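Notes follow once the structure below has been shown.
All protein chains but one are shown in place.
Read from first to last, the chains carry the letters A, B and C; within each, the first residue is number 1.
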Amino acid sequence: MKIMSIRTDLALETHQHFTEKAEDLSGVKVADKSVKDIEITQVTIETEEAAEKMGKPIGNYITLHTPDLRYIDKILYEKICRQIANEIKELIDDDVDKSILIIGLGNRAITSDSLGPQVTDRLVVTRHLFSHAPEMLSTNYASVCAVSPGVLGITGIETEEIVSAICEKLKPCAVIVVDALAARNIDRITKTIQICDTGINPGAGVGNNRREISQKTLGVPVIAVGVPTVVDAVTIAKDTLSSTLNDAESDMIFNSGKIPQEILNFTTTPKEIDILIKKSAEIVANGINFALHDNITFEDIDIFVN
Amino acid sequence: MKIMSIRTDLALETHQHFTEKAEDLSGVKVADKSVKDIEITQVTIETEEAAEKMGKPIGNYITLHTPDLRYIDKILYEKICRQIANEIKELIDDDVDKSILIIGLGNRAITSDSLGPQVTDRLVVTRHLFSHAPEMLSTNYASVCAVSPGVLGITGIETEEIVSAICEKLKPCAVIVVDALAARNIDRITKTIQICDTGINPGAGVGNNRREISQKTLGVPVIAVGVPTVVDAVTIAKDTLSSTLNDAESDMIFNSGKIPQEILNFTTTPKEIDILIKKSAEIVANGINFALHDNITFEDIDIFVN
Amino acid sequence: MKIMSIRTDLALETHQHFTEKAEDLSGVKVADKSVKDIEITQVTIETEEAAEKMGKPIGNYITLHTPDLRYIDKILYEKICRQIANEIKELIDDDVDKSILIIGLGNRAITSDSLGPQVTDRLVVTRHLFSHAPEMLSTNYASVCAVSPGVLGITGIETEEIVSAICEKLKPCAVIVVDALAARNIDRITKTIQICDTGINPGAGVGNNRREISQKTLGVPVIAVGVPTVVDAVTIAKDTLSSTLNDAESDMIFNSGKIPQEILNFTTTPKEIDILIKKSAEIVANGINFALHDNITFEDIDIFVN
Partner (left out) sequence: MKIMSIRTDLALETHQHFTEKAEDLSGVKVADKSVKDIEITQVTIETEEAAEKMGKPIGNYITLHTPDLRYIDKILYEKICRQIANEIKELIDDDVDKSILIIGLGNRAITSDSLGPQVTDRLVVTRHLFSHAPEMLSTNYASVCAVSPGVLGITGIETEEIVSAICEKLKPCAVIVVDALAARNIDRITKTIQICDTGINPGAGVGNNRREISQKTLGVPVIAVGVPTVVDAVTIAKDTLSSTLNDAESDMIFNSGKIPQEILNFTTTPKEIDILIKKSAEIVANGINFALHDNITFEDIDIFVN
């Protein structure tokens, strides 16, 4: 009997999955803190055994969980941006002359997959200005460049190939990769932001041939910032069940082999994804802008970003 | 105990729901026919009792079920367009000088709700050409005009108010309303096209104050053409269960009151909705173009539609 | 010999045209004032004779000329919005229960013609909230609704027909029409905002069958707000000449009949029109928001407009 696994790109959800089953997770540390209206959790995978069990590499995974971004006020909005910035800064070594390459992964034409391109559209990109228009730059702005390379189906090129090619050419001191993620809990869609220092690691067995984008493949630190935008249909069914049945019953149903193929193959996104992803992209972009450009303000950002 | 009902805009699914429960549905007739690769079902609601039970007015509801529009060849594509055209023509009286107003409902900025506006973008609109450029018109083209009035949240105006205002002014001999629908079965999303002669009737109790658009309110026949683009999350869960448990078990779970609020409030659309809805809009628009303009060809349509 | 006339939708430019030629313009009054960085001119056409000569109806035409909106700071941005609001308020009677219908003219799919639809996307629309969600409304917000009806070539319906149909139905106390304009001076493109109380009057002889939208046709006051986005190619040529030759020479060239047809038929817009029109739409929308909703702030607007 094949045991159905639940797909998630969030380390926090993988961790919850095991703790719900009361399974041993030595080698994984979890710390919570709450800043007003933002729940922050840090999952640290410390050993190879834990990494294998979690299906994710050794490293730090910080998760911010926020209220619905459509209904927050300006003060909380700025607080979330600042918190994203702080977490990113924690993970990047503080070099004097930092130069950062930001990669917006995903497909601009598929709304649920367009987080990366939408974030790069809103970044304060400065690398060219150091020579072309230095008067636009305040002291302590980083050298930032950004590319949205497109997806394999559109370009015919593995994302990793393009990213490593650009990285070899530009030799940034760090890379930030932004991507839309899959969650298992619909309540996390565009409400959770995951920031990690392990890059993008599709992992074996997922059937997705997208290759790893990480310090191992690029040679420089790779921070990944992601927001869940999709949930598998079967996960919604499972979560519904687990609120009404006990685990044994729920597992039995899910491993019965009776679930229709069209449900197993169906990945969902909220019907309002257009608005939700726009709000997420803004907040992630501003978090990155704050992280990289010391003392930059929203007004400064408005001047750079049309 | 409140009994949870399953939301669907498809008469066929409502009918299936009752027949699954072996409930009496006298006053509803169902006829199937299959044209190669297109399953066609006609549900006819004949009595007020049946209408009340079905939650839909007396009238004819034709459903075409097609393969995934992304992977069909040109021959099947044309066959589907022709079949849509035939069904629409069956429902419209064949006047010599027909003038038709087409209304594209929905929100252009929310992909899953943009079927109506995307269809109107692809229509062969001719009303103005009879005076401005008659040389562009073949004999037997109808006088067609089309409006996408926008949604209440954007305009501040009930759609029905705008439509009836325009209808009173232009006095068309019939109205065709195009809208995105909700289904209960994810396999119907952008694979089913419903054509009915009862217009748009949101019905009491749905909590949606959008008012009726029908012959009763407009004074002329109103054909509605719809394609399901969303499914409630809770429906996915229910369909998963019903494939593994018996009805009593499944109903018990769903009426237990234990399903989390975020699932109850969550409406899903497929992650590739951008592509799926574009294909649907094309096929519905061409079906309407074929229905209204005798002998028009795809090449003729290309000349009108940029 | 046919005398070529220069096309402009700006009363100010028509006036300048006549004064450059030292022609009599009794019946037209012009007053200038300058608020820091905003030049404001009010042209008042007072007599039928002047109206005929100007090709524009009796009424008030206020023109704001601003610096390039891409490079202004937040303080000037707000000042321009406030000034637009003031001018609109001057032209609308101050009723206690005001209800306003805003019409965004133009074609959303043609960037240079999309000012109207882009403005309506950014308006604080409230009409439906008085019944549906009154808690969202501050005291002294007006009842505002907004429609972008589309253009004749897309809908098959004269804009005036749709607008008058909706107006008869909703019976607003005033209408504001927003549209992209033609100027004769390229320096006015997206730098000038014209606000007038005469509505939209395409005028005889322009060859454009779009009919009048005004108090005469709608029965309520009609304010038009427009921004130039296009200039005829031949006008650019003429303006270039008039900076180097005297009037007689310049006129002789332009009335020689030797100008190539492709130049006469060519209307230009700046290559960066996408950015320019977005900035204009934002500032016009916020001017209208400030005019209609007392004490509304940018933050309030952000909550209403996604």
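To be clear about the criterion, a residue touches a chain if its C-beta (ideal position, glycine included) is under 8 Å from a C-beta of that chain, and two chains touch if they have at least 3 such contacts.
Being a predicted model, the structure only gives us computed values, none of them experimental.
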item	value
Selected from C:30, C:275 or C:303 as touching the chain missing from the view	C:275
Residue in contact with the excluded chain [from A:14, A:126, A:185 or A:250]	A:126
Residue of B:19, B:140, B:255 or B:306 in touch with the missing chain, whole complex considered	B:306
Touch criterion as defined above, residue of C:19, C:47, C:140 or C:240 at the omitted chain	C:240
Touch with the omitted chain, as defined above, among A:28, A:50 or A:144	A:144
Contact footprint on subunit C, counting only the chain that is left out	109-113, 186-187, 229-231, 233-234, 236-237, 239-241, 243-245, 253, 256, 258-260, 262-263, 266-275
Residue ranges of subunit A at the interface with the undisplayed chain	108-109, 120-121, 125-129, 132, 143-150, 152-158, 161-162, 164-166, 168-170, 209
Residues from subunit B at the interface with the omitted partner, ascending	70, 73-74, 275, 278-279, 299, 302, 306
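The working rule: only the chains that are shown with their structure count from here on.
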item	value
Interface composition of copies subunit A and subunit B: same or different, split at half	same
Most centrally placed chain - per-chain CA mean versus overall CA mean	B
Whole-Å separation of chain centres (CA-atom averages), subunit A against subunit C	44
Centroid distance [mean C-alpha coordinates] between subunit C and subunit B, Å	38
Separation of subunit A from subunit B, taking each centre as the mean of its C-alpha atoms, in whole Å	37
Residue list for subunit B, restricted to those that touch at least two other chains	109
